[in-house]
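Only one structure is covered here, and it is reproduced in the block below.
Only one protein chain is missing from this complex, and each of the others stays in its spot.
Note that the chains take the letters A, B and C in the order they are written out, and that residue 1 is the start of every chain.
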Amino acid sequence: MSEQPYSKNELMICVAARLFEDGTTCFIGTGIPMLAAMLAAKTTAPNLVPIFEFGGMGAILEDLPRAVGGARTFHKGLAASGICDTMETAQRGFVDYGFLGGAQIDPYGNLNSITIGDHDHPKARLPGSGGGNDVGSSCWQTIAIMQHQKRRFVPQVDVVTTPGYLTGPGAREEAGLPRGTGPAYVVSTLALMDYDPGTRRMRLKALNPGVTVEEVVGNTGFDLVMPGEIGQNAPPSAEELRLLRKEIDPEGLYI
Amino acid sequence: MSEQPYSKNELMICVAARLFEDGTTCFIGTGIPMLAAMLAAKTTAPNLVPIFEFGGMGAILEDLPRAVGGARTFHKGLAASGICDTMETAQRGFVDYGFLGGAQIDPYGNLNSITIGDHDHPKARLPGSGGGNDVGSSCWQTIAIMQHQKRRFVPQVDVVTTPGYLTGPGAREEAGLPRGTGPAYVVSTLALMDYDPGTRRMRLKALNPGVTVEEVVGNTGFDLVMPGEIGQNAPPSAEELRLLRKEIDPEGLYI
Amino acid sequence: MNILQSGRGELIQPFDLDEFREWNRTKKSRKLVDKLMSEQEAVSKFVHDGCYIGTELYGTVRAPMSLAREVVRQGVKDLRVCGQGVLELDLWLAAGLVKKLDITYIGLEVYGTSPSLRRAVESGQVESCVEWSNGAITWRMKAAAMGVPFLPTRSMLGTGTLEYSAAKVVRDPFTGLKVALLPALILDAALIHVHRADRYGNCQVEGISGFAFEMARACKRLIISAEEIVPTEEIRKYPDRTMIPYYLVDAVVHAPFGSHPGEMAYVYGRDETAIKEWVRMSKTPEGAKAYLDKYVYGVEDHQEYLDLFGPARLDQLIAERERRE
Partner (left out) sequence: MNILQSGRGELIQPFDLDEFREWNRTKKSRKLVDKLMSEQEAVSKFVHDGCYIGTELYGTVRAPMSLAREVVRQGVKDLRVCGQGVLELDLWLAAGLVKKLDITYIGLEVYGTSPSLRRAVESGQVESCVEWSNGAITWRMKAAAMGVPFLPTRSMLGTGTLEYSAAKVVRDPFTGLKVALLPALILDAALIHVHRADRYGNCQVEGISGFAFEMARACKRLIISAEEIVPTEEIRKYPDRTMIPYYLVDAVVHAPFGSHPGEMAYVYGRDETAIKEWVRMSKTPEGAKAYLDKYVYGVEDHQEYLDLFGPARLDQLIAERERRE
């Protein structure tokens, strides 16, 4: 185990990066997912195929992209296409993973990034559904990345912007969403969560170093499913930190 | 009037070429329409924009194309796209004219190029609907080019492959076809026909040189509308013939 | 094939396909007409108070920023606007030009949510927000581009996004699958920035195409700005690179660095300093106003805007461009 100090973001990036499966396609959004994808490509998933919604496919991520349409998203890429092609590629079942964020998440993994409060007279107007709804509808598995706070982990999101398991088992299929899809993980500042296969409710999977179950529970606005055994997320390794700091984000934009 | 001898095809090409309006877009099929378009571009319609269904747009027709997808259909073209783009361009109302052929035509300008006899046990299997149905549905005006024979000008086509005015006034709109579209002319080996605006039935407009009304009537399987005055198609001019023979079809493939 | 669900959002741009066809027949010349003009002329001719308008690609990437600033400079009012945006829509929101939104995403990307959007919506200045996904808004344009009234999708199903949209859910009559039908979107005006165009409007784009193909075919008026104006011979040499043919285009504006402070693939990189200036200043209404005063109202045109940055900075952005290698 590494004894080096590291930031919360560095840890989240590492936990997220380790979830990438080699030889899979993955929709990447701005920020943390980009760093996680780059770290994965340099460690456990050298054959990862990043897809960016406005058209970049199969880029070699040498420099950190700053926008999902920027030239770095198709740097030495295998294809530079358009948003219809990428979204339809996902709709056809070709995109294995999608990374998502949101202001709120509920026990079924539904995300909200539209409004806090009443939609038509909101307390806070958020950016909107964006590509998140398409990613959450069409990718085989989605991974959400969230700050772990009670006001974000809520019993019911104000608006379902991006579909998780909606109201529970069978609800996605009943709504018409593609068979076999849904949220897989939540990477938070405190822990890694997955979903109970029976109830489709969020389940604690592994704690971040130094975090207690009580701390997670205290920062979650609903009951998490508790498995028989709770894992531990390894801290960033020396090599992960070196890659993040020297190669991936040398300007320290995110870490 | 030119005293030179000319072939039936040369005359048809000239009559058709004179129908092209300058500065319009036009779907061009293989054969006679290609020659007519080239002749028009070299005479009265220098700003004609030829569109070929598999993607060629705005080509400069220096050599006669032999296929609607051949490289000559986008020679020095303004765009080389695909069939969806051309068909959707027509569906959006951007294509002014379309040239069509068929084995049979009826009084409402409906064309058949699918089967003669019963569809499922045909006496003759024809090539099929092809792009003709799309052209006849979406272009603003269509022009048919036909051999003038009784077995081709029939009271009712065996199958409506390409929509003319269907069963008469209002029938296209009732079927859902775009407002304001329909057949404009028929160029035959004997005459030029248009359509009566009231009944939407085929009307004799002008006779080819040396052809009588009786001859047209005798070779038509239904009653043509007869206007008060019947015009005369001018024979090919010396210049038209020179262009056709020296520049457009020097190998004599069609003329 | 009954309607199983209807979003309760307003269709803020009703459409009529036959009227669109008639427009395309009568208002769009098929002749090669010289359309080269300035930003001022193009915007004053083709962008009107109350019109429904969109921009492509977005904010910091191949965005028609010189045109977007000109729209602000001319103070066009009551705009109805679609889609995703970063800096360009932010400027319009901050300047108070926007009345209704078909919104997918408006934010500052790595720099978080948009204070200008928050102020404009939470104050009620923007009267309504109709929700769509990024895919959905593009498919709506694709429907118009195809000349059909709707396209089906498996996105948006089961969510509030659909509930606050104007989509409808039906069962596919072939397989029984539930799909959302997205109504066609025909914009009154669209602004697209490209790498190269000739003076008639034939356009080439390099790198990702975003939604330029769809938007160019889904609007009644199309203003193109281009980094470079090329002879038509260049277009005719590579007809397979024409993404937008001339007959779709109403105005062609020569705008080098037209996407600044955003990037232009293979031409120049993004100007992070300039982007951060907007991020910082737009946090308050006063700051946003000061920014507009300096960079929009305070200059006559795009050239004067570029002069505020100077050639050294612009050369630096060229040096930082993506290269084909």
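We adopt the following convention: a residue touches a chain if its C-beta (ideal position, glycine included) is under 8 Å from a C-beta of that chain, and two chains touch if they have at least 3 such contacts.
A quick note: this is a predicted structure, and the numbers were derived from the prediction, not measured.
*Asks:* One chain isn't displayed here. Which of the visible ones does it touch?
*Replies:* Within the full complex, the chain left out of view touches A, B, C.
*Asks:* Considering the whole complex, which of B:176, B:197 or B:252 touches the chain not shown?
*Replies:* Residue touching the absent chain, from the options given: B:176.
*Asks:* Among the options B:87, B:191 or B:224, which residue touches the chain absent from this view?
*Replies:* If we include the chain that is not displayed, B:87 is the one touching it.
*Asks:* Where the complex has a chain not shown, which of B:58, B:130, B:183 or B:236 is the residue touching it?
*Replies:* Once the missing chain is taken into account, the touching residue is B:130.
*Asks:* Can you list, in ascending order, the chain A residues touching the missing chain?
*Replies:* 23-25, 47, 49, 56-60, 74, 76-81, 84, 88-94, 96, 138, 140, 178-180
*Asks:* Tell me, which residues in chain C touch the chain that this view leaves out?
*Replies:* 1-3, 11, 15-17, 146-154, 168, 170, 172-175, 177, 179, 181, 183-184, 205-209, 237-240, 324-325
*Asks:* At which residues does chain B meet the chain that is not included here?
*Replies:* Output for chain B: 30-31, 53-56, 66-76, 80-84, 87, 91, 110, 112, 114, 119-134, 137-138, 159-163, 166, 171-172, 174-178, 253.
Please note the rule applied: only the chains that are shown with their structure count from here on.
*Asks:* Chain adjacency by touch: line, ring, star, complete or other shape?
*Replies:* Contact pattern: an open line, chains touching in sequence.
*Asks:* Just by CA atoms, which chain is the most central one?
*Replies:* The most central chain here turns out to be C.
*Asks:* What is the chain whose Cα centroid lies farthest from the Cα centroid of chain A?
*Replies:* Chain centre farthest from chain A's centre: B.
*Asks:* Compute the distance, rounded to whole Å, between the mean C-alpha positions of chain B and chain C.
*Replies:* Chain centroid spacing, chain B to chain C, equals 40 Å.
*Asks:* Roughly how far is chain A from chain C, going centre to centre by Cα mean, in whole Å?
*Replies:* 28
*Asks:* Quick one: chain A and chain B, Cα centre-to-centre, how many Å?
*Replies:* 58
*Asks:* Going by the touch rule set out above, which residues of chain B reach two or more other chains?
*Replies:* Within chain B, no residue touches at least two other chains.
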